[in-house]
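Only a single protein chain was left out; the remaining protein chains are all shown in position.
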Amino acid sequence: MSSNNDNSSKFSSTRRKLLMGMAALPAAPLLANTGLFSTPAFAQAPATSAVNTTGLAVTDTEVTVGILHSVTGTMAISETGSVQAEKLAIEQINAMGGVLGRKIKFIQEDGASDWPTFAEKAKKLLVNDKVAAIMGCWTSASRKAVLPVVEQYNGMLYYPTFYEGLEQSKNVIYTGQEATQQILAGLDWVNKTKGAKSFYLIGSDYIWPRTSMKIARKHIENKLSGKVVGEDYFPLGHTQFNSVINKFKLTKPDVIYAAVVGGSNVAFYKQLKAAGIDLSKQTLLTISVTEDEIDGIGGENFVNAYSCMKYFQSLDNPNNKDFVAAFKKMWGEKTVIGDVTQAAYLGPWLWKMTVEKAGSFDVDKIAEASPGIEFTKAPEGYVKIHPNHHLWSKTRVGQAQADGQFKVVFETPELIEPDPFPKGYQ
Amino acid sequence: MSKASGRTFFLRPQDIIGIVVLAFILVVVLPLTLDNFRLQFVGKYLTYAFVALGLVLCWGYAGILSLGQGVFFGLGGYCMAMFLKLEASSPANTKIQTTPGIPDFMDWNQITELPWFWEPFKSFGFTTVAVVLVPAFFALVLGYAMFKRRVGGVYFAIITQALAAIMTILIIGQQGYTGGINGITDLRTLHGWDIRTDSAKTILYFVCVALLIACILLAFYVKSSKLGRILVAMRDKEDRVRFSGYDVSSFKIFVFCLAASLSAIGGAMFTLQVGFMSPSFVGIVPSIEMVIYTAVGGRLSILGAIYGTLVVNWAKTSFSESFPELWLFGLGGLFIAVVLIFPNGIAGLWQTYIAPHLGPLFGGVAKRKATPPAPPSPGTAPAAAE
């Protein structure tokens, strides 16, 4: 590891300082502690040689993980919350005594909203820094770029975003929901309570909305015997929605089902409201708006819309109360917590519990021990890792309030099984 | 240095020294001083250098500023990615799919057989030809339509920019055929040779360097040929060249196609080294960033473009690692500085401040370089600063 640092220092002296500060430090105690002080000082912690057989950055006192999100570029808006949640979880775990008696130390890298950068940084974290796990990625594109890297170098990635499914890897734990988990329960609910039969599907034009809408369409047509009266996709960053709003007016769907993202989101809801579509009369169900997005849209433009997620900041349970309080204490009173932020918070905790169950930091053992890991203290309630490395979780529907929070109006009674390759929906 | 005495007719002595020095740095110095991880970064930067090289020819020498070079980079990259993806999607690897033997993203989009335009990419020979010719053909159509009607300068820049936008939207929208926003990922082998290993990446680095040097030689050849001189004449006084009986548009079309092919080779090497291709290299932002590599290196200097690419990317990587917030300031400032303060880029600085002092070392070279550098007014009437 140190030789790698020396080499890279020729590339950039600023980099060396950074690495010395972050990665090289854990190396120093390694030398000091081995043999001499380790046994008395860390009596309860198992020996490093036993828990780390693959040369990860684990010492007798510390274990290093990586945080890999975009701090710059267009995705920085979305990924900030995830970084904050992961840091909070790490701090809390350290306050409780760490993992197997070792404090977690993190190295944060910036993916810069650029997919090859994500892949490179993931490789750097795994190869140079030998991190025991990576908490990171946000967009599907960044995960797709990182996936071959974590598989090649046998790393462990905890991925927080709800996503389109169609993926499963030994080296990834998906802490967000896959598409069927998020979509089906919401559609059933709107069908049952609102008697909805006709749907208008609208989304940004990329893989997640398209896959989600495909699943939604199958479910509406085959299971709910409903009708899709329109389906539209707009390029990312599109800002003019008046034509599609006219189509809403013409087709009069029972439900507008929306997966619009990013800057388009803001334009969409503002123009919807301006066009006189009153969301208390026209049901709108979205799978892409969390508390984070409402900040930019403006609560008054989104009030009474329904959002289908596994987590809302307003969830009423003791775990969540503690989590929200701790989050606000660390990151300020005005921060809001969305679905993905909560899912990112689960990552370090699930990893810690898996490591303790496996009694090892080795990635192979963690991958094997992951199924069945239960987290009872999760802010969303209770989650469990499925053998397919996704989470069992509940799905909830929230009604947006003017203050930018959601009122939870529905919650699935049972945990929903993750099904990344849904039969009959492809 | 023995090469320096060789009688290569299209290279001046200082060009030969420059190429040898560059080759020495890329082949010997960098591989010896950098670890594998960093060397792969350099390999990736060098793929952008192909684009910069093309831009020197078409922007620096012919005065055609294209803001859509990312399109050609992407076309080359996608051609290569399609070949590699087909190899990675052998029926054995994809037997869990509904339709084995087609790329995974097609299967997710209910496509049950390989689209016709994917078929030829099963052949490596076709792919290599396509990498060079598809973008060239595209450039030919575009260039023919534009240059025959004497569209140039600003208009051309803006139209190419719009094309970059169209291309991105198309690729993202047609995800069943192109992999959408995620791009074509998880590329594994080239004729059974695993391109993901460190040793493979090192080999690809040297392949990339060799190709780059070959392209540099080609660029020098074009520059020193009669064609190169016509291009410069055209840029400075297009009408006069036209009145002298030359078909100005044909020369422009040719150099634009050449630049497109060079970019595409870079794109293909990018796919090989990085292991995937996505629409984020096709759009407006990467296309303009590629222009800045050329501008920083010196838009009139073939070798400068290579150094410019390396310097800007190196700065980007190290800046964004240490001070992510400052990087955009740095890049933005670089754009402004390169235009206002040193319009001939690194090459211009070298010519003005360093080369004169090196005179004695370079012997006969110094006499030519000692002539005062061109006044910093490219676009209007810059003398050839090489």
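In order of appearance the chains are A and B, and numbering begins at 1 in each one.
One rule holds in what follows: contacts are C-beta pairs under 8 Å (C-beta built on N, C-alpha and C of every residue); 3 or more make two chains touch, one makes a residue touch a chain.
Throughout what follows, contacts and distances are computed from a predicted model.
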{"item": "Chain excluded from display, named as in UniProt, from \"Urea ABC transporter permease subunit UrtB\", \"Threonine synthase\", \"2-oxoacid:acceptor oxidoreductase subunit alpha\" or \"Cytochrome oxidase maturation protein, cbb3-type\"", "value": "\"Urea ABC transporter permease subunit UrtB\""}
{"item": "Candidates A:A76, A:I287, A:V340 or A:I416 - the one touching the absent chain", "value": "A:A76"}
{"item": "Options A:L250, A:A325 or A:V409, residue touching the unrepresented chain", "value": "A:L250"}
{"item": "Residues of subunit A (touch criterion as defined above) contacting the omitted chain", "value": "74, 76-77, 80, 205, 231-235, 237-240, 242-247, 249-250, 263-267, 270-271, 273-276, 292, 294-301"}
{"item": "In subunit B, positions touching the absent partner", "value": "65, 67, 145-146, 149-151, 153-155, 157-159, 161-163, 165-166, 169-170, 172-173, 284-285, 288, 291-292, 295, 325, 328-329, 331-336, 338-340, 343, 377-380"}
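Rule of thumb we're sticking to: only the chains that are shown with their structure count from here on.
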{"item": "Centre distance in Å when subunit A and subunit B are each reduced to the mean of their C-alpha atoms", "value": "36"}
{"item": "Complex contacts: residues of subunit B adjacent to subunit A", "value": "33-35, 37-38, 40-41, 44, 98, 104, 108, 110, 169, 172-173, 175, 180-183, 185-186, 188, 196, 274-276, 278, 280, 314, 317-318, 320-322, 324-325, 327-328"}
{"item": "Footprint of subunit B on subunit A - complex, ascending", "value": "3-4, 7-8, 10-12, 14-15, 17-18, 71-72, 109-110, 112, 114-117, 119-120, 123-124, 127-128, 139-141, 144-145, 147-148, 152, 166, 205-207, 210-211, 233, 235-236, 426"}
